[in-house]
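Worksheet for the structure shown next.
One protein chain omitted, others in place.
Moving on to chain A:
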Amino acid sequence: MSSIFKVFNLKKSFQIKDKRIDVLKGINLEIEEGKITFILGPSGAGKSTLLHILGTLDSPTEGEVLFKGTRLHSLDDKSKSRWRNENIGFIFQSHYLLNEFLAYENVMLPHLFLTKNFFKSKKKSFELLDSLSLSDRVFHKPNELSGGEQQRVAIARALINDPEVILADEPTGNLDSKNSDMVMQIFKRINRESGKTFLIITHNEELIKYGDRVIKLVDGVIENS
């Protein structure tokens, strides 16, 4: 079993005025390719921070993150952006759809950045929305959708470039149990069909049944269970 992410001695601290806050205190971790991994832990443990660093949205204070052997944080901004665009699909608690764009436009954006082909991207976005039972919502604005629909549009957007990894930060945090199960079933299906790696932060222990592995993060360190 190969690891898609390898994390070595990852440290992250924030400086607030003259006070240093150590959030991640030396994390060593491997994320297996093609698996669904959950990250659990109390609030403030540093889960989101870890996810952001894995997704190159933030940089570590110390340590290394390897993605299939590539040292992510030595890349320049352009390469990081390109890497994110091709390899990572982010899903957050809040849907973070762009409200100036229609549902299908939101979904097609990452593909448009990659291919620069408006029509191909549009077509692909329609197909994806269709597969998530949203074919009659393609021309809606984000604020004209229900919470569950918004999150499914966000999932479609995360999937459109067929990324290797989905990084999800409490993707069901705003949803009821019915919608939560629906989202998790979608993840499970995609994982089964295309072998994508999922890294999911959650507070909801009931969801763990959908995963292959659980990592506990407490106070900036991984707790072995």
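FYI, contacts are C-beta pairs under 8 Å (C-beta built on N, C-alpha and C of every residue); 3 or more make two chains touch, one makes a residue touch a chain; residues count from 1.
Operating definition for what follows: contacts and distances are computed from a predicted model.
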Undisplayed chain, where the name is taken from the UniProt record, one of "Sarcosine oxidase subunit alpha", "Lipoprotein releasing system, transmembrane protein, LolC/E family", "Ferritin" or "ABC transporter permease": "Lipoprotein releasing system, transmembrane protein, LolC/E family"
Residue of A:Phe8, A:Tyr96 or A:Phe126 in touch with the missing chain, whole complex considered: A:Tyr96
Touching the absent chain when the full complex is considered, from A:His52, A:Lys188 or A:Lys216: A:His52
Touch list for chain A against the chain that is not drawn: 48, 52, 55, 57-58, 77-78, 80-82, 84-86, 90, 92, 94, 96, 98-101, 109-110, 112-114, 116, 118, 141, 157, 161
